[in-house]
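Here the complex is missing one protein chain, while the rest keep their positions.
Order of writing sets the chain letters: A, B, C, D and E. Residues in each chain are counted from 1.
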Amino acid sequence: MNKKNMAVYPGSYDPLTNGHIDIIQRGLKIFDKIIVAVLKNPAKTYLFDLDERCQMLRDVFQDPDKIEVDHFEGLLVDYVKRRGVTTIVRGLRAISDFEIEFQMALMNRKIEPRIETIFFVPPESYSYLSSKLVKEIYMLGGEVSSMVPPIVDRKLKEKFRRQG
Amino acid sequence: MNKKNMAVYPGSYDPLTNGHIDIIQRGLKIFDKIIVAVLKNPAKTYLFDLDERCQMLRDVFQDPDKIEVDHFEGLLVDYVKRRGVTTIVRGLRAISDFEIEFQMALMNRKIEPRIETIFFVPPESYSYLSSKLVKEIYMLGGEVSSMVPPIVDRKLKEKFRRQG
Amino acid sequence: MNKKNMAVYPGSYDPLTNGHIDIIQRGLKIFDKIIVAVLKNPAKTYLFDLDERCQMLRDVFQDPDKIEVDHFEGLLVDYVKRRGVTTIVRGLRAISDFEIEFQMALMNRKIEPRIETIFFVPPESYSYLSSKLVKEIYMLGGEVSSMVPPIVDRKLKEKFRRQG
Amino acid sequence: MNKKNMAVYPGSYDPLTNGHIDIIQRGLKIFDKIIVAVLKNPAKTYLFDLDERCQMLRDVFQDPDKIEVDHFEGLLVDYVKRRGVTTIVRGLRAISDFEIEFQMALMNRKIEPRIETIFFVPPESYSYLSSKLVKEIYMLGGEVSSMVPPIVDRKLKEKFRRQG
Amino acid sequence: MNKKNMAVYPGSYDPLTNGHIDIIQRGLKIFDKIIVAVLKNPAKTYLFDLDERCQMLRDVFQDPDKIEVDHFEGLLVDYVKRRGVTTIVRGLRAISDFEIEFQMALMNRKIEPRIETIFFVPPESYSYLSSKLVKEIYMLGGEVSSMVPPIVDRKLKEKFRRQG
Partner (left out) sequence: MNKKNMAVYPGSYDPLTNGHIDIIQRGLKIFDKIIVAVLKNPAKTYLFDLDERCQMLRDVFQDPDKIEVDHFEGLLVDYVKRRGVTTIVRGLRAISDFEIEFQMALMNRKIEPRIETIFFVPPESYSYLSSKLVKEIYMLGGEVSSMVPPIVDRKLKEKFRRQG
C-alpha cells in the first residue's frame, strides 16, 4: 500500500470512546488505512493496561487491512517514522483541545518536518466526549452506554463488578 | 484520478499569500490533486477582481495536474459536490480562525454530511499572515515581499503605481 | 405576575432561528413569562424591518401570557427598567459569544447594578446557528428549513421570490 | 415551595470564597431558594473535610429557608433529581471556566435533559478568585481576608496555627 | 532623554477613555516619557477628527515632558523608528484583544525586529471599556461620565447637542 494513503491516529484509548471511532471513520474517507497507535507512557497510570486497551480496539475494529491496532512507547514522531508513514490524524473537539494539539503539531514538526498533522472535527454531539469524562461518569455511578461501544461498556462493568 | 485523492481548497485569494502556498503544499503530501477554488461573492468588494485573482494563482502554480485553479459562486458544498470531491482543506492559523472555521465545517457538514473538512497547521511564522493584513500593510506603505510570491508583489505595485 | 418571574430576551431576530426558540423554551423552565424584545437600531441595516421581525415572532409564539413580543430602541437596560423586570436572558453558543456577551453583561451591570444577566446553553447542534449564517446560506442558494421555523422559511422565500 | 423556584449550586467549597457568596446572592434574585450542595468526591483530597466545609457554609448562611446547605456524592444530576429540582446554577468567571462548564452542562443535559444549567457572571473584581488560589496565597504566607468571609479566614488561621 | 526610557502608545483615541489613561499611567511607572500617538487612517471614519482627538488628549495630559501627544499616518513601525524609540506599549483587556494584539506585535517585529511591544493589564473594572463601547452607549442615550474624563464627556455632549 502507498504510504501516502496511510495515517497514524495516536492516543491513550483508556478506554476507546465513540468519539475516537468517529475520527477513525472520517480518516478512512481520505486514507486507505488508519493505524490506531496506543500510547504506553510508563509515567502515566491507566485504568486499562496496554493489553486491555489494544484488545478492546481489536474487538471493535475487525478489518486489520483498513484499521490496524498497534502500540508504541517513546516519541510519537519516532514511531511514525519507523512505520514509514507521514501523516498523523487528530480530532479537534473544542478550543481547549486547540492549543494543546497545536503545540504538539508544531513540536512534532520541529522534530521531524516531513510528518504532517491533520485535524478532523467530530460531530457537535461529541464535543464534550473524552475518555477521562467517561471514566469519571462511570465511577460516579452514571451510565455511559451511549458514549462508548458495547464492548467497552462491558469491560467497564467487569472492572467495577457492577450489575448491568 | 480517484476522487478520494482530490481536495478543494476554497478561499478569496485577494491576493494569494505565502500562507496559502504553504497549505497547498501540505495538502499535496496527502492528496494527488488540490483544486484551488476562488470564491466570487457578489456581496463583497475585492481589491483584485476574479480574473486577476485566478491569473495570479495560475502564474504561481503551473502544474494543473496537481494544482487546478477554478472559481465558484454560491454555496461551497454545492460546488464541492459538483466537482465530485468529498474533502475540503483549510488552514488553522490561530484561535481566532478556530471558531469561524469550526462553524463553517459543522454547517457544511449539516448541509452535506458526506463532505469532510480537514485542517492543516501552517508554520508559526505564518500565524499572523492573511490577505487582509498584506493589503493593509501595503496600503500604509509597508513592504510585503516576504509575505507573498513575487508575482503578487508586482501586481500590488502595478495596482498602486508604486515604484519598487 | 411577580416581576421576579419574568425575564427579557433581547435580540435583533433578523430573522428568528430555531436557536432563539430553544433559548426561549429553556427560559420558560425558570420564568413564568419571557419578553422577547426586538431591537430597533437605526444605525443598522436589517433584512426584515421591525414590523416583519415582530410579526414572525408573533406568528410562532401564540401564547402572549407566556411569551410576549415587544420592541425597543436605545439602551437595553433602560428598556428593561421601564418594563420593571430585573433579569436579562442570553444564549452562549460558543467561545466567540462569550467575550461579547461578558462585556455586555458587565457593562449593563455597571449602568444598572440591579439588573442581572443569566446565560443558557443551547444544544450542541445549534452551536453554529445564527441569524447571520441563515441569511448567508439562504442568499447563496442553500436550504435553511432545518434552521428556522416554517414561517421564517416562507418569509425568506417571499423576500427573495424563490420557488420553494 | 414550587420546585421551579429552587436551584442547586454545586461545588467543593474548599473553602467558601466571596465569589461563591456573590453567585448565591445573584441566584436569590431569581430563585426563592438556593441549595448549596457540597461535593464529597472520595477520589479527591480536600483541605477542609466535608463537615468543616458544610459548617463554614452554615455559619455564613443562617437563613435555611432561602439558602440550604446540603452535601452529595456521586453524579450531580442524580442528586439534583433526588431533590426534585431542575435548575443548576454556576458562575462563569473567565474563558478558562467556559469550556469546562460548557462540557459539564452539555454532559449533564445528555444524562438528564430536563435539568437546565444557567450561568451567572461574577463582578470583574472576582474574575481571578477561586478556592484554589485562596489556598495557595494563604500557604505562601499571603493575606486572604478580602477574598473570603471572616469565618473562613479564621478557620484557615486555626488550620495553620498562624497568628492573625 | 535616553530613548530607552521612552515608549510610544499608539491608538485611535476616538475618544480617549479612562482605560487609555490607566495604561498611560502604568507606562509612566517604567518609562520617563510616553508618546501618545494618534492614528490618522484615511480609510476609517472617526467620530472626532484628528484635531479634536489630539486636543482632548492635550487637555487631559498637561505635562508634555512626560506625556507627549503626537499623531501619525502610515505604518506604526515607520513612525516609531522616525521617533527613535524602540518600545510600543499596548493594553490587553481580554482574550479578544489578545489575538489581534499578538498578530500586530509579531507583524511589527517582522517588519522591524528592533522594536519591542510590551503589554500592560488594565484593572478588571476596565476589562470591557473601549472607545467603541463608549460611543455606542452614548448614542443610545446612556451615561458615560464614569468611563471617560470630564473633557471627553463634555465634547460628546457638544457633538450631539445633548443637555447634561
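Note that a residue touches a chain if its C-beta (ideal position, glycine included) is under 8 Å from a C-beta of that chain, and two chains touch if they have at least 3 such contacts.
A quick note: this is a predicted structure, and the numbers were derived from the prediction, not measured.
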Shown chains that the omitted chain touches within the full complex: A, B, D, E
Selected from A:Tyr9, A:Phe102 or A:Tyr128 as touching the chain missing from the view: A:Phe102
Missing-chain contacts mapped onto chain B: 95, 124-125, 127-128
Touching residues (missing chain, whole complex) on chain D: 94-96, 127-128, 133, 137, 139-143, 146
Where the unshown chain meets chain E, residue by residue: 4, 26, 29-30, 86-87, 92, 95, 98-99, 102, 105-106, 109, 116-121, 123-124
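We take it that only the chains that are shown with their structure count from here on.
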Topological distance between chain A and chain D, in contact steps: 1
A-C or C-E - the one linked by more C-beta pairs in contact: C-E
Centroid comparison with chain C (C-alpha atoms), farthest chain: A
By mean Cα position, the chain sitting nearest the middle: C
Rounded Å distance, chain B centre to chain E centre (Cα mean): 35
Centre-to-centre distance between chain D and chain C (centres being mean Cα positions), rounded to whole Å: 31
Distance from chain E to chain A - Cα centre to Cα centre, in angstrom: 48
Residue numbers of chain C (touch at least two other chains): 95, 99, 102, 106, 124, 127-128
Inter-chain touch pairs (all): A-B, A-C, A-D, B-C, B-E, C-D, C-E, D-E
